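Removed from the display is one protein chain of the complex; every other protein chain stays in position.
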C-alpha cells in the first residue's frame, strides 16, 4: 500500500527533501507508552551528518509531535511526528539531467514531470529522518520489554568490523556511536576509505548487520508474512538497500543440510528465554518464517551513494538527448552508517507490529 | 496480512501438506484473460519431483479450477485453484520431535499444539504447488504483453551455470527444463552433487537468478512498496529462502559509486522499449524502487532442504527433553530447482499487481 | 479489498452461482477452536430454501472443509470451506437481457461480457452459503466466550414482529427457526404475504434486526474502523441490502439530544458485564464507534427479490435495444429470512475480528 506499511500497527510516511517537512504517523500504538522527546532527539542525532565523512548539508532536525501524545504518553491514537527541512539549496539541482543511480529518471517515468525533483523529492534519504523520529519511542518500548535492536557496519569498502556479540555491552556501545562500528581500528580504517573516496569525488557502499534479541518465540505470520518477508519489505524501502539476508543467507548456497540445520537443545537456563535453544544460529532466529527465540540476524547491502562529485554519462530526459551530469553539490560519500537509524527504526516497527498482532493492542504498554 | 498478499491484485493461499488440498485464490484479475488448463498442467509438471534427484513422493497434482473462469477466460471475480494431495504417508512424521531447520518447533510455539504437524502442514513446500497453479495464467497473460519471467540456478554446491543472457532463446530453454540450468555440463555437475548428497543422507542449497524483461518503466510504489520490497516480500514467503538481492546486491558493498551507477543513454532502438537505457545494469532494472525499463535482475538464496536421511540433535518438545531426530522418510536432497516454479509464479504475480495498480484492472486483458 | 475483508481476521470469498462451488477462507483464526461439521450443517440448513415461500431450487449444500482443521480443531492457518453447487438450471438464464434490479447490466459494464451471467454469477445470493458455512464455527467460538448473535425479521410487507428481547430465550428460539420471527402469529401473517406475492409473480422486502450481547466494552477502531463502519461494510456486501442503522438510527433525526443520549449508571450487577451501563440503549451499544458493553442493535433493510415471475421493461444490452424480460424461472418471493444467515455470520466475523485485533490471535481460543 505504497506509503503505509504494517498490519496491526501501520506506519505512514510523507514529505519531500526540499518541501516544508518530512513526517510519519504510527497508528495502532498501545496507549500508555512513554514518548520522550529526548529519545527522539537522540535518535535523530545519531542519524545526522557530521564531520568530514558526511554531506555539508546541516540538518537541524527540529521536530514537532503533532498528535497521539498526552501528558508524555501515547494515547493509542495516531502518533505523528514531523521534522522540518532546513538548509536546502534547491538551486543545486538540475531539472532534466538525471543523476545516474538515483530515482530522477524513474520518478519522471512514474510522475510525468509533476515530481518534486529537488534533492530527490520523496525518494531522498532525508525521509529516513521521519522514520527515525517516529520509531524512536517504539524502540524504547521494546527495550522495556527486554527486546533490543542493534546494528553495526559489518563491512565497508573491504574493511570488516569484529563480530557483533549480541551482548548488552555491544548494544550499549552501538547505541551511542554515530559511526556504528565496534572495533575502533576498523572504524578508523573505514572512515579513511570514506575520506579517500570523498576526495576523489566518489563514494563507497557497505553491509549493515542487525541483531535483535529478546524476541518471543512464535512471532511471524506465514505464509506471506514470514518474519523475513516483513523485515525485508521494510528494509528494501530504505533508499540504496539492494540486498537482505538472514542468518547464513547467501552462504547457505554452499552448505550441506547437515551444516545448515541448527541443532535444537533444551534451554539450560530456566529463567527467561525460550524453552528450547539452538546450539548454532545459522537460520538467524527464524524457522519457517516464525521466530524461534534465538537472536534475529539480518544483513543488509547498501550501495554507494549515487551522488558523486565527478561527471557522469547521463541524459537530459526533458530534451530527450544524451548529456553529462556535472556532479558536484553537497553529498554524502557514504550513507551506510546513516542508514543504520532507519534500519533500527523499521526493525523495531516490524517487531512491534508482529507482537501487537499476536498479543493484542495493549501488550506493548504493559510491564 | 498473513495468507493474503498484494495490492490491486491479491493472492490468498490455503492448505496443508497432508490435508485434502493445497489451494490459492487470485482476486482482482482483469476479465477476459485466457485461462488454459494446459498452462497450469505444464507449470505443475515443471515443479513436480522426478528422477533420482527428488523425493520419492509421487505428486499427481490433480487440480481443479473452482471459480473465476467462464468459457475459458477469467471473469474478473476471484480465481481459485486447488491441487489435491495424494500419496501422503503421514505415519512417517513423528509428533513432538522437531526436525532441525524446519518449522516444527516454531509452529508449535505459535499454534500451541493445534498445528497440523504432518509433513510440515501449512509450512510445507507443498504449498508452492498451489502458487504455481494459480499464477500460471498470469505468466501467460504477461507474456502476451511482452513481459517474460525466467529463472535459472546460478549456483548449486559450488557449481555455476553460465550467465542468463535474458534473450528469447534462454527464456525458451528454461521454460521447458525441469532442472533449470542453461549449461548442460553445469546441469550434470549439479545433479551429481545432489545425488552425492542424497547418498550421504544429506542435502544441498543454491542460488536462483530471476530475470524479468519487458516490464514498462515507471512501475513501483515507493516509499514502502518499492519493486524490491514487493518482490522480496514474496520471495521470503517461499519456504527455505534466506536471502534476496537485486542487481549487484551484496556486491555493491565493495564498489565505488562510480562503478555502481549505471550510465544512462538515449535508447538507440526507437521501436519499443523505454526512451532511455543504461549501458550497464548493476541496479537490476530498479532505481529508487521504480522500474527503469531495463531487465529486472534478482538473486535468491535457497538453503539446503532441512529434511535429512541422517540422525540430528533435537528435542522432543512435547516431553520437554533432548532427543535425536532419526532422519529418514522421503525427502528432496535439493529443492533449489523446484523452488523455481514458486519464484516465477510469485514474480509474475508481483509484476501483474504493480501493473494493475498503475494502469487499472483492465490493462492485463487488453492487447 | 474486493473479495477479502477484515483486519486481524480476514475473510475471502470465491465462487459463482452456477460454477462448481461457492467457497470462503477465514485467515487469522485462533488455533484450537472447535470446528464441528454439525454446526456448519445446521447453519446451512437454516439458510436453505424450503417450503412454499422459497425457490424451487433444491440446494443440497454438500460442503467440504479444505484446510485449517486438524483433529476437529482450527490449526490457526487458513480455514477454507467449499459448498458444491447442484441443481443448477443454467438454461433458465437469458444472455443479454438484463433482469431489472439485478447486477446483470452492471456486471456487464464492469466485466465487459466475460462475467459468468448464469444465475447472477458471483453476485448471486448463493454466495452467502459460503459465508454461512465458514462463519458458523466463529459463532460457536463466540458463544463459548459469552457472546451471542441473533437476528429476527422485525418487519416484512407491513407486518411487525414483537420486539427482540435480547434474552437467552429469544436467542434460543431464533437459533432453530428457519423463518426467524418471534411472534408465531406475525410469522404466519408474513408468510401469507410472501405466498400472496409469489402467486402474483411478485416479491416482498423487509427489515432484519440483529442483537449482539456479551461484547466486551472497548472494542472498535475509530477513526475509520468504528464498529458501525465495520458492520455496515459487511452488511452492505450482502446482496439486496440497501440500508443499515444502529440503535435509534434514522429515528434520531426527529429527536432532541436530551432524548437521544442514554443516561449512564453504575452497573448494579457486579458479576459480569461492564462496570457502567446505560438506562436506555438508543445508541445501540456503540458510542464514538466503540462498544460500551450494552447490546449492539442493528437494523438492515433488505429489498424485495428482484427476480419476478412477471414481465419487466428492460434492455438487451448485447443488442443495444429495449427489450422485455419475460420473468419466470425459479426464484424466491422473499429473501429476508434467508439473508439472516449471512447477517449472523458476518456479524460474528466482524466481532471476532475486532476481538482479535484488540486481544491478540489467541483470545478466541481460550476459555
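A, B and C label the chains in the order they appear, each numbered from 1.
Criterion: contacts are C-beta pairs under 8 Å (C-beta built on N, C-alpha and C of every residue); 3 or more make two chains touch, one makes a residue touch a chain.
If you're wondering where the values come from, they're calculated on a predicted model, not measured in any experiment.
Peer 1: Just to verify: which one of C:54, C:155, C:210 or C:341 makes contact with the chain not shown?
Peer 2: C:155
Peer 1: Write down which of C:42, C:173 or C:237 is the residue touching the left-out chain.
Peer 2: Answer from the full complex: C:237 touches the omitted chain.
Peer 1: Using the touch definition from the top, which of C:184, C:272 or C:320 touches the missing chain?
Peer 2: Checking the options C:184, C:272 or C:320, the one contacting the hidden chain is C:320.
Peer 1: Tell me which of C:102, C:118, C:148 or C:191 is the one touching the absent chain.
Peer 2: C:102
Peer 1: For subunit C, which positions touch the chain that isn't shown here?
Peer 2: So the residues of subunit C touching the unseen chain are 1-5, 7, 11, 13, 98, 100-103, 105-107, 109-110, 120, 122-123, 127, 155-158, 197, 202-207, 217-226, 228-230, 232-237, 239, 241-266, 274-276, 278-279, 283-284, 286-293, 299, 301-308, 310, 312-315, 317, 320-322.
Peer 1: Just the residue numbers, please: which parts of subunit A touch the chain that's not shown?
Peer 2: On the side of subunit A, residues 1-4, 10, 12-16, 19-23, 25, 27-28, 31-32, 64-68, 70, 73-80, 82, 110-112, 114-116, 121-122, 362, 365 touch the unshown chain.
Peer 1: Just checking the interface: what residues of subunit B touch the absent partner chain?
Peer 2: Looking at subunit B, the ones touching the missing chain are residues 7-8, 357-363.
Note that in this section only the chains that are shown with their structure count from here on.
Peer 1: Between subunit B and subunit C, what is the gap in Å from one C-alpha centre to the other?
Peer 2: That gives a centre separation of 38 Å.
Peer 1: Quick one: report the Å distance separating subunit A from subunit B, using the average Cα coordinate of each chain.
Peer 2: Between these chains, centre-to-centre, one finds 26 Å.
Peer 1: Two or more other chains touching the same residue: where does that happen in subunit B?
Peer 2: 1-4, 13, 110, 122
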